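Worksheet for the structure shown next.
A single protein chain has been omitted from the complex, and every remaining protein chain is retained in its original position.
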Amino acid sequence: MSITHEFNYFRPDNLTEALKLLAQYREKGEILAGGTDHVVNMKDDLISPEAVIDIKRVKELKTIEVQGNRLFIGAKTTFTDILNFQAAKESFLLLWEAARTVASVGIRNRATLIGNICSAVPCMDSAPVLLCYDATVHTLSKAGERDIPIREWFLAPRKTALKPEELVRGVSFILPEEKHTGCYVKLGRYGGEDLAQAGLAILMLQKENGFAYRFAFTSVGPVPSRAAKIEELLAGKELNDELIRQAKKLVEEEISPITDIRSSREYRMHICKVMLERGLLVCRDRLQGKSVESLRILGG
Amino acid sequence: MREITFILNGETRSVNVEPNEILLDLLRDKLGAKSPKCGCDRGDCGACAVLLNGRSVRSCLIYAIEVEGMEIITLEGISRNKLSELQESFIAFNSFQCGYCAPGVIITTTELLQQNPHPDLEEIKEALSGNLCRCTGYKPIFDAILAVTEKEEK
Partner (left out) sequence: MSEHRFVGKSVVRIDGKEKISGAALFTDDIDFGASLLHAEIISSTEAHALIKNIDISEASKAKDVVQIFTGKDFPFKFGLYMKDRHILAQEKVRFVGEQVVAVVARSPQAAKKAAKLVKIDYEPLPAVTDQLAALKDDSKLLHPDLADYPHVPWFFPKAGSNIAHWRKIRKGEPDKGFAEADYILEDTYEVPRYAHCALETHVAVAKYDYSGRLTVWSSSQSPHTQRNLFAEALSSLGLTHKDVRVIAPHVGGGFGGKAGVTMEIIPAALATKLQGYTVKLRWSREQEFMNTYQRLGLVAKIKMGAKKDGTITAIDHKLYWDAGAYVEYGANVVNATGLSAIGPYRISNISIDSICIYTNLPPGGPYRGFGYSEFLFGLESHINRLSQKLNIDPVEFRRINAIKEGDETAYGAEMNPNGLHQAIEEVAREIEWDKKIESSDPKKAIGKGFAIFWKAPAMPPNASSSAFLKFNEDASINLLISGMDIGQGYQTVMAQIAAEVLSVPPSKIRVETPDTDRNPYEWQTVASHVTWSCGNAVKRAALDAREQIFSLIERVFHFPQDSLYLEDEAVKCLTKKDFSLPLKDFVVNGIMTEDGTFKGGPINARGVFMPEFSSTQGDPETSQGGHPNVHYTVGAGALILEIDKETGKMRVLKAAEAIDAGKALNPDLVRGQITGGLLQGLATVLYEDMRFDDKGRMLNPTFTDYKIPTSMDVPDEVIPIIIEVPQPDGPYGARGVGEHTMLPAAPMIANALEDALGIRIKTMPITAEKVALTLLQKSEEK
């Protein structure tokens, strides 16, 4: 399919030039990283920028690295980079699991995590993970830097706190000190990798006074969000059947799924409860040192 | 219009492109590489897969201008001189029917075996999950790949 819209293409090799272009073009410019969303949007005539600013060769932008006690995911980090990052599977299992469910290898080799959170489509896989880790988004513009907590990043479907003259240089979060594990559960329509019709990221931490939990849902609300009520219910407690039953009931207050061509409100609501229960049990087993494969925990 | 230079199947190529030109179209229409195919134009089917600096990518989702200075391999590059052992195995196992998905599958599998020379069946399935095939039911593709990898292991 041809793209009929004509635009200028820039490929700055340094940050100063990139930011200068962004300041010049603002809303009329589109940042290009992996392009797996961008090019589709161009073909569908959803965007028609005057300038496309390819940031893949801006030398100051990074991929994924550990910086002290923080994990830094730079603008150039593809989902394949995350999967191949040596520490990821051991230390950031939740992040690794979410990356694994994104599309397929041919997309993951190009699609960037930063691109994913900038697209802000309601079914993002990266967002719930970053919410659980309380990540911070780091933006840059000619005017300076901003650090935005991930909770304040997603404003509405396809809308973030990013300003027109800004780019995201990366996202980072502190590696939890205590023993912890995580699990990403995703509802798709078949065994192949699908867009999430519902997704749940769980982080389970072993604190001195018991367990702490963080839950974030995706694709069941206009923006992905933490489930504060469920977190409060379970905080400090050990899991048992009654507690899980109560937690599942609370799901109804935490999410607002819709019916669309991909799934129905009722099924999404029901599955989120199942995901919560099964995800929690996987985390509990993992914290006890058991190796549990979670790819098909919803069956099929 | 801008002239870009890159390496295609081991040969240096220079060509004029517009910013809104798509890599898949450039390869097929201007550079004679017909093996990557258009199946869906959205990156869902894998028929357009090529290797870009060694990684399989969706050429329908990349602007031609982005690949300046990089290295691209298509099925033509893999078949040059002599078919690979993987290709001979696909022939022997009658792995493909209509053949339209074959270039994309071979590109993806080539990358897989470079990264992981002895994948198990689950790893093969996962690697190929972005290459849609409507004809075969996938099994003869798996069998041919396993035959190559298990032989090498022995």
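We call the chains A and B, going by the order they appear; numbering starts again at 1 in every chain.
Here, a contact is a pair of C-beta atoms (placed from the backbone, for glycine too) under 8 Å apart; a residue touches a chain by one contact, two chains touch by 3 or more.
These numbers come from a predicted model, not from an experiment.
Within the set A:Ile47, A:Val66, A:Ala161 or A:Leu298, the residue that contacts the chain not displayed is A:Leu298.
Here one chain is not drawn; of B:Leu26, B:Ala49, B:Ile106 or B:Val148, the residue touching it is B:Ile106. Of the residues in subunit B, those that touch the hidden partner chain are 20, 28, 34-35, 37-42, 44-45, 47, 74-76, 78-79, 83, 87, 90-92, 94-103, 106, 124-126, 128-142. Counting over the whole complex, subunit A has residues 1-4, 187, 189-195, 261-264, 266-267, 270-271, 274, 298-300 touching the chain that is not drawn.
Everything that follows uses one rule, which is that only the chains that are shown with their structure count from here on.
Subunit B makes touch with subunit A in their complex at residues 2, 18-20, 22, 25, 41-43, 46, 49, 52, 55-58, 60-63, 65-66, 68, 108, 111-112, 126-127, 129-131.
Residues of subunit A that touch subunit B in their complex: 1-9, 11, 32, 35-36, 39-40, 42-43, 52, 54, 56, 80, 103-107, 109-110, 192-193.
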